[in-house]
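Before I ask anything, here is the structure I am working with.
Just one protein chain is left out here, and the rest sit where they should.
By letter and in written order, the chains are A and B; residue numbering begins at 1 in each of them.
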Amino acid sequence: MTSLRLFRSFVLIVSIALLIGTPAILVSAAPHTGRLQEAGEPTPGGTLRMAISEEPDQLDPARTIELLAGQLMGNVLDALVYIGDDGLPHGWVAESWQIAPDGKVITFKIRPGIKFHDGTPLDAAAVKFGYDRILDPAMAAPYKEFLGTLQKVDAPDPATVAFTFSEPYAAFFVNGATIGIVSPAGVAQFGDDFGHNPIGSGPFKFREWQAGSKIVFERNPDYVNFREDDTNKGPAYVEALEYNVIPEAATQTAAFEAGELDLLDVPREDLARLSEDPDVEIVTLEKSNNLNFIEFANRPPFNNPSFRKAVSYSIDRQAIIDLAYVGNATVNQCPVPINNAAYDEALCAEHGYTFDQEKAKQMLAEAGWTDGDGNGIVEMEGKDLQVTLWSYAPYPTQSKTIEIMQADLNEVGIGTDIQVIEFGAMQPMLESGEIGFDYMRWTFSDQSILTQLFKTPGWTKQTSDPALDALLVKADTTVDPVARLEASRAAMVYVLDNAMIAPVISDWIQTATGQQVHNYHWDALVNERLNDVWLTS
Amino acid sequence: MSAALTAPALLPARAKTRTGFRPFLAALFSRRQAQLGGAVVLVLVLAAIFAPLISPYDPFELRVGPLKEPPTRAHPFGTDDLGRDLFSRIVYGSRITLQIGTISVAVAVGLGVLVGIVAGFYGGWVDALLMRFTDVMLAFPGFLLALAIVAILGPGLNNVMIAVGLGSFPGFARVVRGSVLTVREMEYVTAGRVLGATPPHIMRRAILPNVLAPIIVLASLEFPAAVLTAAALSFIGLGAQPPSPEWGALLVDARTYIRTAPHLINVPGAAIFVVVLAFNLLGNTLRDVLDPRLRHR
Partner (left out) sequence: MAGYALRRVATTIPVLFAILTLVFLMRPLVPGDPVAIMFFGRSSSPEVVANMRHQLGLDDPLPIQYVRYLGDVLRGDLGTSITTRQPVVQEIAERFPATLQLALGSLAVSCLVGLVAGILAAVYKDTAIDTAAMVFAMAGLSMPGFWFGLVMIYFFSVRLGWFSVIPDGSLKSLVLPALTLGLIASSVVARLVRSAMLEVLGQDFIRTARAKGLRERRVLLRHALGNAMIPVVTIIGLQFGGLLSGAFIIEAVFAWHGIGELAVDALGKRDFPLIQGIVLVIATSYVLVNLLVDLLYAVLDPRITYS
């Protein structure tokens, strides 16, 4: 064993209170799910070949909110802090930080001597520059929302950056302080094209972007890794990272099997087969930041809590996992992902809804829907209940899931049609309420997922609940982590009691690695840590 | 990816010589290609009509057998990933295939005949305007056009059929116009005009029967193209909606099973292939038979 470090996924707790003395709390450390480390010394060299199903839009934190872009930028850009396995922020580019007693100013000390790939220094002014770009209204940065109540950033000296907030912003460390730091000289040089020529201080330098086909990064030989959750404190082992754009999942699998890829985001359908292959190891992260749920529009019958509870009771979640996810997901009754600080299995079991067809029918009856004519479909005032459940294309798992749900809903008397549509076309229909209820998937790290989902007007503009808003604001502005967690859980219970969404499952993250790949793992926010990976030939 | 590949402009633009229906059928089915194609189409139609009698299971019922089971005696085409009987789904899917082909072609023919006849008969600026419009529509690749129309109308089988029909009408318009131009100058039409027959009357009685042959040929070739386009739209999630057993959707949903449960992709793939090929063979033979230049050799 070269390292004792096993990959662990702890429940994430965001704390900006750590430095003002509140003890860190650990909540239910998850069993490790990752790949064991192999014996042997890491060997440098080689190219790590991966597939992505589409191009990222741009690798510029001030221009993108794409998950994929974030994943790739993580290779090039370092951030002020990272979130450790204990769920707390740890210094990265920042050596330390202080939080003002009122929680409205956070002052970071920047480590001296860090250089960007272009040789310019990463100092306080550079940090300020990056955040100012996102704050600048003229940039219309889509990420601006995640900076919350941040008002301004000051750099009084090269080693000090001060963030000033109008109200305490509890999610800042996860949502704000983990943003990659870009080279101001690089931005000046490339201008609008910086997103295609990113320059940071990370373990990999951007090498080339072949339009539409591949993106290549190369090792930064001068890299010093300040992260304690990585084993490799020096430059990355692999010479280069190669991301090949392969849109079709079946083609990705073919390329992996033909030995043209080292890593594969495994299609669920191929999991069983690939896990039997002795040359392949599947690395699984069960406690993911994924949440799959049914959400509802603000119109009858969907705005009736009893109807929503009936829906939640009628879903056979285990059958969905068995059939659509081929066993690779976990039933989740919480309105937050399983890898979330606010997740609480017992609490959600108490306030949530398990598969129970009798209770579903009871709820329908409470809402005024009964099957009087015996046709199997409930009706009100002689009119059969007929609804359409939506999801988005082209994801076979998604459509299989709603096919199973359709059968479940029909079983309790909710006459259900289903419809899939491209993701891009869903937005106006969600916001207009045309989509009555739909199966949705979110990936989100922080407790503030509840705010993102439900704070008036809600992400689909279908929520307006002052009582819930008050709970959410409390959670978002409470600096003390214990108190914040309590506030988030209060909001969570409110969401469950009113069945505002029907949580269904959290699907696992699974990557197939060829036998040549060693030490592949994620960090607590499910970012790949590729500077730890090494290859044998 | 289909509409652009047909060759409407090169179809015969001639009046159909008067022949009976029976000799026509005899001529058609004396050819091996037509026999092959005709037999498959017959099976397809019978399957669609008698689907409830033929299917051993409800095509929508989950878990009637084990999951992803290869073909067995109980499930001749195997079962799918939700444990549905694939044979029953294919049988019911034949209805949708027929529906897609028929309605898309009907939309294309309807619009194409209207535009083509009006343009050909009136000529002048009407003709110029309509034909330029047709040219513009032709300039949009069929699949892209269908994609755009479905994006506007929303996904779903009905909109797919409208989109495919709209995308392929220019071919019909051109062929019909060409035929009308030839027929228009023939003696009996001129005679009709002199005798005071109204334009709609002339169109219906004199011109329509004579442009029938090229329309039939083109329609028989457009039918399979429509089935393929609908399947292609399923590929990007714009086609038939689940749990519809439309063959293209079955094929698309099964694409990640190509190694683990190949029957799931090969059965619908083969079904589409056989039916489309049958229609193409039939259309090809129809063309030969209906084209007088080739028939008498």
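By our rule, contacts are C-beta pairs under 8 Å (C-beta built on N, C-alpha and C of every residue); 3 or more make two chains touch, one makes a residue touch a chain.
All of these numbers come straight from a predicted model, not from anything done at the bench.
Participant: Which of A:74, A:91, A:130 or A:195 touches the chain that is not shown?
Facilitator: A:195
Participant: Based on the whole complex, identify which of B:51, B:114, B:148 or B:181 touches the chain you can't see.
Facilitator: Within the whole complex, the residue contacting the unshown chain is B:148.
Participant: Which parts of chain B are in contact with the chain that was left out?
Facilitator: 1-7, 9-10, 31-33, 36, 132-133, 135-136, 138-144, 147-148, 151-152, 154, 224, 228, 231-232, 235-236, 248, 251-252, 255, 258-259, 265, 269, 272-274, 276-277, 280-281, 284, 287-288, 291, 293-294, 297
Participant: So which bits of chain A touch the chain we can't see?
Facilitator: So the residues of chain A touching the unseen chain are 54-55, 57-58, 63, 65, 137-138, 140-142, 144-146, 192-193, 195-196, 211-213, 244-248, 250-251, 254-255, 257-258, 260-261, 422-429, 431, 442, 451-452, 455, 457-459.
We adopt the following convention: only the chains that are shown with their structure count from here on.
Participant: Would you kindly tell me how far, in whole Å, the mean C-alpha position of chain B lies from that of chain A?
Facilitator: So the centroids are 45 Å from each other.
Participant: Which part of chain A faces chain B closely enough to touch in the complex?
Facilitator: 248-250, 253, 267-270, 272-273, 323-324, 392-394, 396, 399-400, 402-404, 406-407, 417-422, 425
Participant: What does chain B use to touch chain A in their complex?
Facilitator: Against chain A, chain B makes touches at 60, 62, 67, 81-83, 151, 154-156, 235-238, 241-243, 252-253, 255-261.
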